[in-house]
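A single protein chain has been omitted; all remaining protein chains appear in their positions.
== chain A ==
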Amino acid sequence: MAEAVVSAAASTPSLSAPAPLPVRAVLPWALFVGLLALIALYFVGAEQGATSVFAGATVHEWVHDGRHLLGFPCH
């Protein structure tokens, strides 16, 4: 595979488009970090509004202004 990679790179001028990153290299990061990011967004955007992981309203109240201004339905 390495030889094919080198010859492919040598044959195409590299000033045009960069070569794509292989999907199998991106996918594990996409699943792992994507999930973490979605959980973080949930806590900013929806926790203690429609659904609650923690009881009370402290999370909701803490991010209250950001939630409204970023466009999420708040209450």
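The criterion applied here is as follows: a residue touches a chain if its C-beta (ideal position, glycine included) is under 8 Å from a C-beta of that chain, and two chains touch if they have at least 3 such contacts; residues count from 1.
Here is the rule we go by: contacts and distances are computed from a predicted model.
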The chain not rendered here carries, per UniProt and among "LrgB family protein", "Transport permease protein", "CbtA family protein" or "Alkylhydroperoxidase", the name "CbtA family protein"
Hidden partner sits against chain A at residues 1-2, 5-6, 8-10, 13-26, 28-30, 33-34, 36-38, 40-41, 43-46, 49-51, 56-58, 61-75
